[in-house]
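A protein chain is absent from this complex, but the other protein chains hold their places.
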Amino acid sequence: MLSLLWLIPTLPLAGFLVLALSGKYLGRRSIAVIGTSSVALSALIAILIGIDFIAAPPPGFVFRQEAWTWIAVAGFSPGIGFYLDALSLVMILVVTVISFLIHLYSTEFMSGDDGYARFFAYMNLFVGSMCILVLADNLLFLYLGWEGVGLCSYLLIGFWYRDSGNGRAARKAFIVTRVGDTAMALGVFLLFTHLGTLDIQSLMQRVTQQWPEGSELAILAAGLLLGGAVGKSAQLPLQIWLPDAMAGPTPVSALMHAATMVTAGVYLIARTHVLFSLAPPVQLAVAVIGALTLLLAGFSALAQKDIKRVLAYSTISQIGYMFLALGVGAWSAAIFHLMTHAFFKALLFLSAGVVIMTLHEEHDIFRMGGLRKKLPVAFWTFLIGSASLAALPLVTAGFYSKDLILWQTWSSQGGNPWLWAAGCGGAILTGLYIFRVVFLVFFGEARAAAPPDTRRPGLRITIPLIVLAAFSIVGGWIETPPFLGHLTLFSDFVQHALPPAQVVHDGKNDETVLELLAIAASLGSIALAYLLFLRYPAFLHGLMLIPELARIRKFWHFGWGFDRFYEFLFVRPYIWLAYADRNDVVDNIYKMAISFTLRWLQKVDRHDVIDYIYSGLAELCLFLYRALSATQSGQVRRYAAAIAAGSISIIFIGIFA
Amino acid sequence: MAGMKMSAMRTAEAVAAIPMHHGLVLAAVLFALGLIGILVRRNLIFILMSIEIMLNAAGLAFVVAGARWEQADGQVMLIFILAVAAVEVSVGLALLLLLHRRFQTLDADAVSKMRG
Amino acid sequence: MNTPPFALHSNLMVLSPLILLAGSAVVVMLAAAFYRHPRPVMMLTLAGLVLSFASLFLSQGAGSPQVTALLVLDHYALFFIGLIVAATFVVVVLCYRYFGGDESRHEALYILLLLAALGGGVLVASSHFASFLLGLELLSISLFALIAYPRFTERPLEAGIKYLILAGFSSAFLLFGMALIYAQLGTMQFAQIGALPAVFERGLDAYGLAGLSLILVGAGFKLALVPFHMWTPDVYEGAPAPISAFIATVSKGAMLAMLLRYFVVADAHQSQSVVMALSLIAVVTILAGNLLALRQDNIKRILAYSSIAQLGYLLVGFLAFGAMAVEAVAYYLAAYFVTMLGAFGVVTVLSRGTPEQDSDMLNEYAGLFWRRPWLAGVFTAMLLSLAGIPLTMGFIGKFYVLIAAVGASLWLLVIVLAVGSAMGLYYYLRIIAVMCAHGSEAVTGQMAAPKVKASLAESFTLAVLALLLIWLGVYPDPLIRMLETTAVHLA
Amino acid sequence: MEFTFYLSGAIAVAATLMVITGLNAVHALLYLIVSLLAVAIVFYVLGAPFAAALEVIIYAGAIMVLFVFVMMMLNLGKAAAAREQDWLTPGIWAGPAVLASLLLAELGYIFAQGGTAAGAVAVTAKEVGIALFGPYLLGVELASLLLLAGLVGACHLGRHEDVHHGWDEDERHENG
Partner (left out) sequence: MILSTLIFILVAGGMLSWVVERWRPGSAKWVALTTVGIELLLTIWLWLQSASAMALPAHGGWLAELRAEWIPRFGVSFHLAMDGISLILVVLTAFLGVVSVACSWTEIQERAGFFYLNLLWTLAGAVGVFLALDLFLFFFFWELMLVPMYFMIAIWGHEKRQYASIKFFIFTEGSGLFMLVAILALVFVHYRSTGVLTFDYFELLNTAMSPSTELWIMLGFFIAFAVKTPIVPFHTWLPDAHTEAPTAGSVILAGVLLKTGAYGLLRFVVPLFPQAAGYFAPVAMALGAIGILYGAFLAFAQTDFKRLVAYTSVSHLGFAVVGIFAWNPWSLGGAVMQMIAHGVSTGALFVIAGILQERTHTRDMHRFGGVWGIMPRLAAMGLFFAIAALGLPGMGNFVGEFLVLMGLSRVNSVLASVAAVAFVTSVVYALALVQKIFHGENTQGWQLHDLSGREMATLYSMAAITLWLGLYPQPVLDAAPSIANRPPAIAVAHREGNAE
């Protein structure tokens, strides 16, 4: 069974190829079948492999498969090879299963679109790239998937290409993540230069052998890899692309936020955790970045009007939690949260998609409301997703994963109270902003401009929603805190690949107290949201009348001004310079140097020499040409004079030189 | 006179002992005058005459040098120069006549259509 | 004078190429007097040239090459005489139809051409100032009449007058220079000038230097080196196209060959200062020649300026002195002959339809490629050769010159040559581009230039020139082998 | 004898000066003949009697007569002299004079380096003749061809009427 591993990325890629080459000739039905079944098959294979893996673990809990050597130059020989261990197995399951659900959802959601084949082709490519990313056994192959994911995000965000705003968002996504990718590529160079391999496992081995903890090289390498992770996972300071990425179709957002793309950074850090643990400053940076991001994004989410932007900021914020976990060494907690987050975030997006579709592409939550009755499936699933996101105690998956992170932030070796406090604050924000959406969209009276669509979502939409809702609830029960049975299925399984967190503040009481605090934060925030947004909305309106607060709201709304900052710092200067230099400054330098010389020479001849001119150097030649031509006066006496003068000079040189 | 060389083989009459460079200076002056003539005059006849002056000056230089070396070669060259001058003048005058017939002028500057 | 023992028979044999040239001039004159029709006269001229060319092989090895003190018909001289005779042959072929063919009386032209060729031959064979002078003047005098041959047309007349005045003027300089050298050394034979180790009287070496400088003025005029070049464009433009070809090739080639012989045999290259002056001239010539041609709109003037630049390149090879230099100059001259004859040949063929003025304006060539592909092709080949593009003799020539110059470490000149060649590309390409023009631009060309068919002889000649250009450009070995012996004989 | 050299030299220079500054072509020609005659005397003083004779006969005689013929044909009158007056503005002399004096200065510098020796014997006509028809035989032949070229050239250019068409269309010229 394990030997079918290579099919997992290959099937979606094959689907992509078929759809890309012959999409024009296929009917919608066959497109949907091909697009979805390729992912379904790979999900199926993933599940089977997962079962196989757990039932009969391969030696060392590791399975390798190499198709061929990709590049072989003087000791550098990354292959097209796959590596399966507990970590990648979890990832691949999450990726394929959720992707399949999203694909299924899309077959109905996108059914009215022109670019049906194109959509599924891109989606398949997206999934295929993500599978490569996850399964790659070396950094270069991983980088291939990594970039492929970036490309697909570009293609899908800009899917509706006629609108130039979408194109802009798409390019922003690609370019910003590419900034991170560049850092990552440099990190890869560094690793290969000093360690002589790119195979992740041997790399990790050599890192421990050759680099002492805290060595400069380790810090540098980890820092560069972190750059890549920060870009892909939309963390500070490269988080700016994700909110704009909402321009794509909603299933794309779901796919990007839940299963693929943004989780890549988390996965990368988890994959190379050995390196990171050798570089404590970088690890601290990871934690700090996570903490800051989760707070900033939480505040921003609070100020958004667009339902998808709220979810986008929420993703940033949740990934922040994962980073926080990674930063404190809680590797498995991060992956656990990654998994649960994938469930509920996909759920949230998909149900939001139903809302948006019903309201004719309406994104503004202030123009929704009272949809509880009209869209019961969407309401319930969204509610479940929100509860899970807000870590509603006991019943939701998000509770277990987030609590694990918060606890380990406090207790583990790399943790400290400040980080914990940030996480807790983030939890309050989370409840606040997501239930703000819930209350505004589903409760109260309808504020929609147009009457909602009467069509109700079909089975292909509801089934994924329900399945995901189930996951969002059940998914957490495999890892529970000590006072709730202390199940550790997940971390036990994952520990074949990821070491457990180094707990320093052990103590059941502490943990219970902290858990309770977190529960209180979660519940309190939901209650607060209820009060502010449903019960006493006037209070908030009153607050907003204070200009300072309104300004802060606006500041949050625009994501803390990062966009503007970058716009002024990088984008505008680049565009301005590039356009200023469109005609190539080098060419102009040649021209200018010569025209300056000419200005000076032109005291003799006021005529405008520059008019005729082709290019710079030619100007000088032409000037000389004109000057010399003037000597060709046609008058024989002048010619004779030139001969005489020439003879005088020659004699002079002849006798005196 | 220093450097004087009497050839017993030749029955020669003594000549004035003019230092060679004096003769050459004379030739150079005439040459320069011819040069000025060509550069200044616009009338083709004068230009031709100036060329004659210059050629003649060159001939003079040859004769002076021949005298210095007591060789006949200088005079032989003069004879060739005479021939050259004669031919040049004849062709030159023929062109001059053509010019006059065509343009009714002897102005050398009249024929400066081609330039640049 | 150290005359070699008089051996009439062998001397006549040795001299036969020149004698045949002179003789055919006389025969042609007599024939023209009795039978006033251009065709047989032209045929006779060609026959004379062929005979003269054939006798080159007779002359070679017939006896001591030195005939009296004046002439030496060694390998070197014979090579160039052959070149001159061949070039004259081409010019005669081109002239016939150009000057009106059977309908016109232009017998005198052939006499003059033969005499001019003779002058060139004497020049390259001269080993004495007297023959130098006489050869030069024979060439010049014939050219005066040839340039102004279409007597009443304005531009030839103007060109003739200019050339006459300036040629006389510069000969005066040349003669004065010779006189100074004679005054210094008491001899006019090149070999003796080179062999005289000591100067009898002190203070006279300046005479020699000044004399050499003045000779350079005279030679520089003929070679159209800057600053003695100014007549060139006017005369090339004014003269009938085939005669321009003659001036560009025979007159310049003969003078350069002569000058090289003088420098090598008379040891003039020992005079550092004069060599320096000449280097300076070469630099200025290359740059000025190329610059002047840049935006010129008259093909003949472009060719004139180009020929100035070409002489500059030649001078670079010249200044290398030594066996390689002699070979380089000889090869380059051969290439230059072929190229210039071909280029002016095309102009000649195209000019026949326009009696008052040659068709030499650039716009008349617009779209030539599509109207007359073969002619344009030949012209392009010639231009590319002038530009020194591979596959042509011009390339090998330039390469040869560069080899010689690099071998002599003349870096400055080499660099200037490279820069000049790069500049030159512009105007050669400009002509080619105009010829390639299609659409509306080409229409003006069509209007301007009526179509005249080339005669069989002309086509054949141009084809041979083009083939030669490419054959010796791709496989130059035969010519190089010949030149190797030439150089050995001179140096 | 020396005095004769300097005197005739001075006369030659003065007469030449008159030639190049003269306004009337015939006068200038006469001055030129004077100059040539003075040079002939210089030749004689230098011991070149044959050259002196040729100078007088050919140069001052034959060649100058050619000039005279042409001038008579052209029949230049007072108008020509007036035009010369117009052309010869004072400013026009400056450049050529500078050039000429530079050249002279250079040549003078060279002559000042040496060349004080002088020939002591005359070279007679006989010696010249022997040289001409001995070593210079070919030169003489070439000179004859040179004259032939001049003859043919001048003949062609000077031909007044031309019955043929083609390039030499006299009609066109006469009409225009």
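Here are some notes:
Should a chain be cited, it is by its letter among A, B, C and D, assigned in written order, with residues numbered from 1 in that chain.
Operating definition for what follows: a contact is a pair of C-beta atoms (placed from the backbone, for glycine too) under 8 Å apart; a residue touches a chain by one contact, two chains touch by 3 or more.
For clarity, every value in this text was computed on a predicted model and none was experimentally measured.
Shown chains touched by the hidden one, complex as a whole: A, C. Within the full complex, the residue among C:Leu30, C:Ala195 or C:Ile415 touching the omitted chain is C:Ile415. Contact with the omitted chain, checked across C:Leu30, C:Ala195, C:Ala433 or C:Val464, is made by C:Ala433. Seen across the whole complex, the unshown chain contacts chain C at 327, 369-370, 384, 387, 389-391, 395-396, 399, 402-403, 406-407, 414-415, 417-419, 421-422, 425-426, 429-430, 432-433, 436, 438, 475-477, 480-481, 484.
Interface residues of chain A with the unshown chain, by the touch rule above, are 20, 24, 68-74, 76, 80, 140, 143-144, 146-148, 151, 154-155, 158, 161-162, 164, 167, 170-171, 174-175, 178-179, 181-182, 185-186, 188-190, 192-193, 574-575, 577-579, 581-582, 584, 586-587, 589-590, 614-615.
Following the convention adopted for this analysis, only the chains that are shown with their structure count from here on.
If you average the CA atoms of chain B and of chain D, the two centres end up 6 Å from each other. Note on chain placement: the centre of chain C and the centre of chain D lie 29 Å apart, centres being C-alpha means. Within chain D, contacts with two or more other chains are made by residues 95-96, 99-100, 103, 106-107, 109-110, 114-117, 131, 136, 139, 143, 146, 149-150, 153-154, 157, 173.
Touching two or more other chains at once are residues 3, 20, 24, 28, 31, 34-35, 38-40, 42, 48, 59, 64, 66, 68-69, 71, 73-74, 76, 80, 84, 87-88, 91, 95-96, 98, 102, 108, 111-116 of chain B. Within the complex, the chain B residues that touch chain D are 1-7, 10, 12-26, 28-37, 39-43, 45-46, 48-50, 52-53, 56, 59-60, 63-64, 66-76, 78-80, 82-91, 93-98, 100-102, 106-107. Contact residues on chain D toward chain B in their complex (touch as defined above): 1-2, 4-6, 9, 12-13, 16-17, 19-20, 22, 25, 28-29, 32, 35-36, 39, 42-43, 45-48, 50-51, 54-55, 58-59, 62-63, 66-67, 70-71, 73-74, 76, 80, 83-84, 87-88, 92-93, 95-97, 99-101, 103-104, 107-108, 111-112, 114-124, 127-128, 130-132, 136, 139, 143, 146-147, 149-151, 153-154, 157-158, 173. Interface residues of chain B, counted against chain C in their complex, comprise 3, 20, 24, 27-28, 31, 34, 38, 44, 47-48, 51, 54-55, 57-59, 61-62, 64-66, 68-69, 71, 73-74, 76-77, 80-81, 84, 87-88, 91-92, 95-96, 98-99, 102, 108, 111-116.
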